[in-house]
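One protein chain is absent from this view; the other protein chains keep their places.
Let's turn to chain A:
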Amino acid sequence: MSLFSDVPQAPPVAVFKLTADFREDTHPQKVNLGVGAYRTDDCQPWVLPVVKKVERLIVEDESLNHEYLPILGLPEFRSAASKVALGDDSPAIKENRVGGVQALGGTGALRIGAEFLRRWYNSVNNTATPVYVSAPTWENHNGVFADAGFKDIRPYHYWDAAKRGLDLAGFLDDLEKAPEYSIFVLHACAHNPTGTDPTQEEWKQIAEVMKRRKLYVFFDSAYQGFASGSLEKDAWAIRFFVSEGFELFIAQSFSKNFGLYNERVGNLTVVSKDNENLTRVLSQMEKIVRTTWSNPPSQGARIVSKTLNCPELFEEWKGNVKTMADRVLLMRDQLKAKLQALGTPGTWDHITQQIGMFSFTGLTPKQVEYMIKEKHVYLMASGRINMCGLTSKNIDYVAQSIHEAVTKVQ
């Protein structure tokens, strides 16, 4: 009798199940608007040209070896990653109070940050500190903070389904009512899954309350550059908060903006009050990393570091990122135009107002079911679509399918 006989089957992750169902579907016009990875107009994954170039340079570089990286990661990567988030002329960096922890993707960065906060924030080992995540949010946020030991994970108002936009009033209200020192997970840009970000004015209001209520800022930044095509624009919220004097964490992912999904390239940027605090914090981060993965993998970090630290390669990369962002923007424009041309009931402005990889269409669960079962267009039950799944070849079919779903199904 196995010792593991009573282990229950864990529920599948919705987005991967969607992709699995899509794969088994034999319909000739099937479209996958589920999982969040970039696709070209031919619906293929895209290895960024700058990445191919840098990979070759790395392989041919005789001076590189396979040594273990330091526990906190490749130093040139960490500093470059933090710089790209905070800006070249960041006063915080100049004041030597910014550090980085190389991590296994954005998930790894979130996890290390969460583990640290559980141990050292708001007294010692305080698992009761409330952690707020947006409603809705990337579903793994819950898992990461729960597994790091936090017992009280709560939603904060974010998406207003009726107006298909940000519920600022609800958000600010939750900030006012949250217990002091609560942790808030904020999406730096291109909110997943709604694609709806606060405006600069709205961010200012959010920051004001957070400062007054002594709430902890934990940014999740997975789409810098990918959202608007501009690194600076996409980092505005982060840089604003830093300029307001907040101590904060930023979990950065280079999976999307470098197309390095499978190399697990992430960085936890730590902005502290001063260098002394930073040093102590990083020493504890090291202890946490040591019992998680001990040393991070080098390949992806080397690619990113080489690219960010070399001016020509950096320019080339920005161009590649803009290519991806522009294609998404084009698909947004075209989808909205086609729905308007078809006379599909409802307003579709949100498709072009939203930003980044995802769009919250506003389709109801029944309409989503119709899309999947009858039209073989796969999207999340929440109505979230990955804009990258749209191409010039399938956009007509998708627009038509949405039109049918909205007109035939309530």
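Heads up, the rule we're going with is that a contact is a pair of C-beta atoms (placed from the backbone, for glycine too) under 8 Å apart; a residue touches a chain by one contact, two chains touch by 3 or more; residues count from 1.
In this text, contacts and distances are computed from a predicted model.
**Q** Which one, "Dynein light chain roadblock", "Ubiquinone biosynthesis protein", "aspartate transaminase" or "Chromosome transmission fidelity protein 18 homolog", is the UniProt name for the chain you do not see?
**A** Choosing among "Dynein light chain roadblock", "Ubiquinone biosynthesis protein", "aspartate transaminase" or "Chromosome transmission fidelity protein 18 homolog", the correct UniProt name is "aspartate transaminase".
**Q** Have a look at A:Gly87, A:Gly105, A:Gly195 or A:Gly229 and name the one touching the chain we're not showing.
**A** Selected residue, touching the omitted chain: A:Gly105.
**Q** Which of these touches the unseen chain: A:Trp293, A:Phe314 or A:Tyr397?
**A** Considering the complete complex, A:Trp293 is the one touching the chain left out.
**Q** Just the residue numbers, please: which parts of chain A touch the chain that's not shown?
**A** Counting only chain A, the missing chain is touched by 1-13, 35, 37, 45-47, 51, 55-56, 59-60, 65-72, 103-108, 111, 115, 120-124, 126, 128-130, 133, 135, 140, 142-144, 146-148, 152-155, 173-174, 176-182, 211, 214, 216, 245, 247, 255, 259-264, 272-274, 277, 279-284, 286-288, 290-300.
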